[in-house]
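Working notes, beginning with the structure itself.
Heads up, one of the protein chains got dropped from this complex, but the rest are sitting where they should.
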Amino acid sequence: MKSLEISLPGLFLKNPIMPASGCFGFGREYSGLYDLNQLGAIMIKATTLEPRFGNPTPRVAETTAGMLNAIGLQNPGLDRVLNEELTWLEQFDVPIIANVAGSLEEDYVEVAKEISKAKNVHALELNISCPNVKTGGIAFGTIPEVAKNLTKKVKEVSEVPVYVKLSPNVTNIVEMAKAVEDGGADGLTMINTLLGMRLDLKTAQPILANKSGGLSGPAIKPVAIRMIHDVSQHVSLPIIGMGGVQSAEDVMEYFYAGASAVAVGTANFVDPFVCPKIIEELPVLLQELGFDHISECTGRSWGKHEKLAYHRA
Amino acid sequence: MKSLEISLPGLFLKNPIMPASGCFGFGREYSGLYDLNQLGAIMIKATTLEPRFGNPTPRVAETTAGMLNAIGLQNPGLDRVLNEELTWLEQFDVPIIANVAGSLEEDYVEVAKEISKAKNVHALELNISCPNVKTGGIAFGTIPEVAKNLTKKVKEVSEVPVYVKLSPNVTNIVEMAKAVEDGGADGLTMINTLLGMRLDLKTAQPILANKSGGLSGPAIKPVAIRMIHDVSQHVSLPIIGMGGVQSAEDVMEYFYAGASAVAVGTANFVDPFVCPKIIEELPVLLQELGFDHISECTGRSWGKHEKLAYHRA
Amino acid sequence: MIKQELCTVVSQSQIAKDIYELTLSGELVREMNEPGQFVHLKTGGEFGPLLRRPISISSISKDTSEFTMIYRAEGKGTKLLSESSSGDFVDVLGPLGNGFPVEASEQGDTVLLVGGGIGVPPLYELSKRLTAAGFTVTHILGFQNKEAVFYEEYFNSLGETYIATADGSYGTAGFVTDVIANEGVKFDILYACGPTPMLRALETSYGKNKKVYLSLEERMGCGIGACFACVCHTADDPTGYTYKKVCSDGPVFKAGEVVL
Partner (left out) sequence: MIKQELCTVVSQSQIAKDIYELTLSGELVREMNEPGQFVHLKTGGEFGPLLRRPISISSISKDTSEFTMIYRAEGKGTKLLSESSSGDFVDVLGPLGNGFPVEASEQGDTVLLVGGGIGVPPLYELSKRLTAAGFTVTHILGFQNKEAVFYEEYFNSLGETYIATADGSYGTAGFVTDVIANEGVKFDILYACGPTPMLRALETSYGKNKKVYLSLEERMGCGIGACFACVCHTADDPTGYTYKKVCSDGPVFKAGEVVL
């Protein structure tokens, strides 16, 4: 499908659809359901320096057209991600985007340095926006200067392009985007989850053991579209958009807003085959709408009609 | 229904249910459908000094489990609200909460001063959070110091208690709440709408003429609950909660989070009889859950079990 | 008076490409007195799309307490609605708004009804009432293409009926305004419903010299006048703050009353 090929810093994507970090593990489970080679890329679960168990359960709760999660960055740690998960993923011809998380700057830097050396890791996704960890995370994702410095430090060590994942829980998302652009980011991914909470009718207590969690799913799509629409006009970085994507139509909306690729999170839980389905439907929809190539759609809502060439090097 | 009576600064409510500002006009239309005397209070449409036409249409768009609006504070202006709408509302034995908006500090102060003199206006709701006006609005709702000063100025002239309506579009809602508490606010109302956008599949353009709008409805409820849960533990002001309320169960969740009354917005469009329905169902649900009085529910999610007495005077 | 009621589906059938005819029965039919009013429908129950959908009433049968609508199943709500079948319930709020003034047609007037696409339906009840009152009524109905045409026979049985299609696949090729010009259609009073560009063209050509009534469309929230979603400027204050609400002041306005 030539009409879906997209080239972004570090990434040549056969199509612009990829599972979002944390919603696809390291791909093993979904590989039992369909051929992962169909995917444009895979954003693997956040990796931290040390293994993490994450938060107590319950870790998920349903909301109207959304869900809350407070997984708490559970992952087997850098070494096992490198030696077990990434090596396992080598069997697929799919670029991996490694989601990098931590509590301290040093952690981020260390993980970024090592994981960016992996053969199939073509880009990093710097997770400065996880709402579910008590330390560190929040300042990185909400204070422009802190975000910029972290980006800079990570850029210094990373062997692949660095995308920074923005949090929607800020007053001014454009300011955050500009800060990480200044810090040398190669791209943005947005949005991470909105902070939310649900209380149980009978116990009056939060359903999540962690009390609050991150809201994802269709409910947040309009928030993401607004942010991408604004950010894409103020920075010159490519954006991988996400938040409530469930269909090829949703993908189009993200492109129009200013995205150059799209990640699918929560929808994988609703329909485990959603990614290949969207990949199949997208070229048909493109044609119906009169486009030759998906890249023509990026930024259409604000008049960016020409094809985009992002490669800097 | 004694079990639903709530007393808040300026307000003696026969029940804690009221239509939210902008979702009920000045009550005329709904008065043709049911007896407005059933309502705990009415939050009337934002009033500005001068009449305003608002934004071009389309002004509303649907999203999954939510809607966007960009009405742009259309209203007939202070004089006509005073002389036509509020006098008309005098026929009902229902306290009115007047939503006060403006572009400049002086406007807010002037409107607050005059409208607070109206016989049936028992409290003001200072709207520092409307996402749909280009000037003024945003700084008032996102910069703590600015919000505090505005609150102070309005408090100086208002003849009734002042509730400040907080915007969810901020990094730190607790900081905003504390600022307006410092400014002398008597209470908080939260949340206003989240900024959002929808794009049309065929035209690639925003559906709203104003491009972005405010997201309301069930989609945003978890965001509101989280914010009220956090704010209610850090300020000692009573909170009127809102965002996606559709049922008596939703009302309970708001009380558990820390609200002392609840406003119903978007749901009025879905079911114009939703307010009286909730008012009817609430005492039954309360009893099922084992409560004698609704005030026992406020703040239960974080352990505030005792009855609350808010009156300061 | 406006009522909310769970009405029963009497029948539903597809009558053209993506176009459905839905007949409901309910007590609120008693309240339906004018042609051109609309109802606000909740499609799909608790888990359906959030907002109601405004749909015009296309015919009213007081005897049987039934009314009919014709709509295009295009988006989520109307598609869901098209799945309901006889015996199902539909949550209806209505009747809403002010319809076409039949009484504006005076003895001897030649009446022209112009409809475009899903603006055609409310003209049916209007035409029935006008012809019943003895007026000679001409209809010009515009559609995208042949597949989209509906109710031609129905209108034909009430008066002369011209069909125009944008792609020329049926009837006259072009717009309804082309038909008026080409066929030299004469009239004293015009009632129209359809896309805004069509209404605008009609207003420009005939608004000054004829009696012209136009039914507008706008995205709605409440449908009853409370939310200010559907306002338009008045013609005498086109950039000021006076306004009309399409849902409760309209949807039918006299040409020259509001800015289209």
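Things worth noting here:
Note that the chains take the letters A, B and C in the order they are written out, and that residue 1 is the start of every chain.
Here is the rule we go by: a residue touches a chain if its C-beta (ideal position, glycine included) is under 8 Å from a C-beta of that chain, and two chains touch if they have at least 3 such contacts.
Treat the numbers as computed from the prediction; the structure is a model and nothing was measured.
Put simply, the hidden chain is in touch with A, C once you look at the whole complex. Across A:I6, A:L39 or A:A61, the residue that sits in touch with the chain not pictured is A:A61. The chain that is not drawn here is touched, among residues A:L49, A:I71, A:V94 or A:C297, by A:I71. Contact with the chain that does not appear here is found for just one residue of C:V9, C:L80, C:A104 or C:A166, C:L80. Remark: the residues of chain C touching the chain excluded from display are 44, 47-49, 80. In the full complex, chain A makes contact with the omitted chain through residues 22-25, 28-30, 32-33, 45, 51-54, 57-63, 65-67, 69, 71, 74, 76-77, 207, 217-218, 266, 268-273.
The rule we apply is simple: only the chains that are shown with their structure count from here on.
Central chain by Cα centroid: B, whose mean Cα position is closest to the mean of all protein Cα atoms. Rounded to a whole number, the gap between the C-alpha centres of chain B and chain C is 36 angstrom.
Within chain B, the positions touching two or more other chains are listed as 63, 65-66, 218.
Of all residues in chain C, none touches 2 or more other chains.
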